[in-house]
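Excluded from the complex is one protein chain; the other protein chains are retained at their positions.
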Amino acid sequence: MIIIMRSDAKKSEVEEVIKKVENLGYEIKLFKGVKKTVIHIIGVSDRSMIRKEIEQLSGVEKLVSILQPFKFVSREFKKDDTKINIDDVNLGGDEITVMAGPCAVETEETLLKIADIVKKAGAKILRGGAFKPRTSPYSFQGLGQKGLEFLAKAREKTGLKIVTEVVSVEDVPIVTQYADILQIGARNMQNYSLLKTVGRFNKPVLLKRGISATIEEFLMAAEYIVSEGNPNVILCERGIRTYERYTRYTLDISAVPVIKNLSHLPIIIDPSHAAGDWRFVSALAKAGIAAGSSGLIIEVHNEPEKALSDGKQSLNPSNFKKLMEDIKAIAKAIGRDI
Amino acid sequence: MIIIMRSDAKKSEVEEVIKKVENLGYEIKLFKGVKKTVIHIIGVSDRSMIRKEIEQLSGVEKLVSILQPFKFVSREFKKDDTKINIDDVNLGGDEITVMAGPCAVETEETLLKIADIVKKAGAKILRGGAFKPRTSPYSFQGLGQKGLEFLAKAREKTGLKIVTEVVSVEDVPIVTQYADILQIGARNMQNYSLLKTVGRFNKPVLLKRGISATIEEFLMAAEYIVSEGNPNVILCERGIRTYERYTRYTLDISAVPVIKNLSHLPIIIDPSHAAGDWRFVSALAKAGIAAGSSGLIIEVHNEPEKALSDGKQSLNPSNFKKLMEDIKAIAKAIGRDI
Amino acid sequence: MIIIMRSDAKKSEVEEVIKKVENLGYEIKLFKGVKKTVIHIIGVSDRSMIRKEIEQLSGVEKLVSILQPFKFVSREFKKDDTKINIDDVNLGGDEITVMAGPCAVETEETLLKIADIVKKAGAKILRGGAFKPRTSPYSFQGLGQKGLEFLAKAREKTGLKIVTEVVSVEDVPIVTQYADILQIGARNMQNYSLLKTVGRFNKPVLLKRGISATIEEFLMAAEYIVSEGNPNVILCERGIRTYERYTRYTLDISAVPVIKNLSHLPIIIDPSHAAGDWRFVSALAKAGIAAGSSGLIIEVHNEPEKALSDGKQSLNPSNFKKLMEDIKAIAKAIGRDI
Partner (left out) sequence: MIIIMRSDAKKSEVEEVIKKVENLGYEIKLFKGVKKTVIHIIGVSDRSMIRKEIEQLSGVEKLVSILQPFKFVSREFKKDDTKINIDDVNLGGDEITVMAGPCAVETEETLLKIADIVKKAGAKILRGGAFKPRTSPYSFQGLGQKGLEFLAKAREKTGLKIVTEVVSVEDVPIVTQYADILQIGARNMQNYSLLKTVGRFNKPVLLKRGISATIEEFLMAAEYIVSEGNPNVILCERGIRTYERYTRYTLDISAVPVIKNLSHLPIIIDPSHAAGDWRFVSALAKAGIAAGSSGLIIEVHNEPEKALSDGKQSLNPSNFKKLMEDIKAIAKAIGRDI
């Protein structure tokens, strides 16, 4: 059950309400929005009693019952789509936002080249891993802070925003310092320490679905972030693990309409990791847009055959350019911009 | 290994080649196309010997080595897309073909109503089950021949072609008599007796992917039909079984580009059985078209809430009309007709 | 809802009850057991009305409400384990029954050799495919009737019972003539024509779980057979399809206790098809017995490396002998015989 405080509620009124709820034997989770403070009462059994006791307290606007296990991220809690603005980039509205770049940041020169290519083709955000989670301890683990610096330079030169992954709690401060969007990878979708930590910063978070996470678990992971106070979560469907072998993962395209139905958060598609093969990336990207996705995150490399990781699934510059044109046409056909 | 005979090869030349191959100890599979006869030599170990022995025989155009386990359905065997024409309906080319109608044929009146609705919205083919495979022996099993007759009446009145499922070998002759396209359902994708039987008729076959079939097994099932002499196979992706529960199955949208890469056969999408929920059908249908599908098969009912089966996943008339308009816009954006 | 007639109910009393039920607007499914006749009323909405109308009719012993979607195969319908006796072989009781033999029947000589080996090691039933369902139309499809004759000879020589697969409706009569147990393979688990056909014979049926069938669907498939009048169904867990690649399928060992909880039918394990690798077969077989399985079906070949199919997963004679000894020890430890 959720108590929404009036926008002009005083601090003392909020405290009064919390005290009352705790006296009734419940734990709470406090969420201070930009406009309003919200109090989530955990595990309410007797709803009518709570309603009776709380509704008439001063400063309370209303009480909302949310039946879904996820609360702050649910449509029941907030009807309108969440829009996330990073300067002039608007995610979650009519506009389609494309994030593109290499799997891993390799050298400054390569990164700047790729940044330039994706910028010209119409991408708004540059992707690139500085801290890489790898299945093998013996694989290239990323450039670390050096990589973050290269990303910052690319931003400076091109005006692109940057999104990059953070893989451990201790790296959150440094990554936050450089990135415009913090990425939480699929392997860490249920790394609750990490989720809570990024939930305490105000930086937008790109949360990737775990390779075998249900949509409910995916939204619960988002809830971990939002319930810590950071409402700026972008969800990303990147394929789930199935028995099929022609693709690396199976893109669950249905996740787009399902999540739009359950949650107000923006949802984008990662066709590169899903397909694992550049030949299928464009078809999946177009499908994502037609299905209603808010954007895409795509691996692009100036020379895919020389990439240090994931070259096989990276688009080369001309294929990326062609894809952007196709997407523009589809976006227009369904009444959206890019 | 495949021997392609010249288009003017005489019957005696074909026989001579077969005799030669059999004398070399191999079994063959004969495929008489409209223009050319093709001989598949099964399990060749010594390719160069075969080449030497056969290439110079009279009537032989060329020998082709096909590495894929599926032969006649592979792109290696035939580069150009297969187009299937049923009078004025053209499947597999630039045109997008929509099949629509109820899950099961219920009454003549209802069927005619629905046929009229889908026709007006732009569908070219009417779907409807007369023989229904059901998980429970106690569920409604379809109207049988009566259902076929109703379908024929609907065709007469509207000009729509009809597609309907055949569930057992003994029903193939009767269903063939009424239907324009024979559907093989997901449960029967590896019912080899049934595949071989429909392979001996010349009627187009809509083959649905098994709920856990790999794409390779799916194409091997098509190979069973084509290797019996019927090249008119339409593949249909209808969702695979995964752990996710918000949808009945997980539409494997990647199957569209993957199959177009591996095979010359047309591939369409069934968003209704994949989603299992009408609210998600339109998004999946649009995704299918954007991904390059040749068409769609969609459940539509005039009163979904009263349908005898699958009402939950059926579009009502106005949602179907809206979807057709959206698809037209997307089709146009990607340079295709509908 | 199920009406159980008294064991001394007259034919006219049964007919009277059926007439009454049909007059109330319901369809029925009649099941004539050895001792009692049972009438399944399909899709009852008003249970108390039915009870009132039927309970007092002459010949009626009692009415049973079964909540599971499967009826005759459920524990609710029949509390005691079903025991299937084929002469001196008893399946479903305390005894553990081992079926063993080659994947496919190859030659008479090989079959007799293998039969002899498995007999000596303690198997009671000889397995071997005469009609083989194969993913590729170009793979060895089995010897057909010739294979059945070889099996019959092996039975004659060794006293082993035989189990062999039937893959199409038209082959049921001939296979029934030779086999002691008819096997329905995983691909045909939802081939309803085939299920109904074997349901009309009295021969025991070994029903394999489909590679992606839920346990509920598996039991519904058994219900198709039993509701046609054949109560002698043996269920077989043979691995389900997952993402894991070190084994061909993932043996769902939990299916043993789950099915024993839901149904009175015997359940056995096929470790050979699950593992797809002889090195893991013995561990799975032992696990199956410890989990409470009624038996095993195992691929054994005198020279696995020369087998025409599935050699990789076949045990050689000495490994099979060792396995039988291990199983005997485990069986004894859990209070069972072999």
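As written, the chains take the letters A, B and C, and residue 1 is the first residue of each chain.
The definition used in the following text is that a residue touches a chain if its C-beta (ideal position, glycine included) is under 8 Å from a C-beta of that chain, and two chains touch if they have at least 3 such contacts.
Quick caveat: nothing in here was measured; it's all calculated off a predicted structure.
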item: Selected residue (touches chain absent from view) among A:36, A:153, A:241 or A:279; value: A:241
item: Touch with the omitted chain, as defined above, among C:240, C:296, C:324 or C:338; value: C:240
item: Among C:6, C:286 or C:312, the residue in touch with the chain that has been omitted; value: C:286
item: Per the touch definition above, residue among A:150, A:224 or A:246 touching the missing chain; value: A:224
item: Interface with the unshown chain - residue positions in chain A; value: 29, 40, 42-43, 69-71, 133-138, 167-170, 187-188, 190-193, 210-212, 217, 220, 223-224, 227, 241
item: Residues of chain C (touch criterion as defined above) contacting the omitted chain; value: 212, 214-216, 240, 242-247, 250-254, 256-258, 261-262, 274-275, 279-280, 282-284, 286-292, 326, 329-330, 332-334
item: Interface with the unshown chain - residue positions in chain B; value: 241-243
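Just so we're on the same page, only the chains that are shown with their structure count from here on.
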item: Greatest separation from chain A - chain, by CA centre; value: C
item: Chain centre separation in whole Å, for chain C relative to chain B (CA means); value: 33
item: Whole-Å gap separating chain A and chain C, where each centre is the average of the chain's CA atoms; value: 49
item: In chain C, residues with contacts to at least two other chains; value: 241
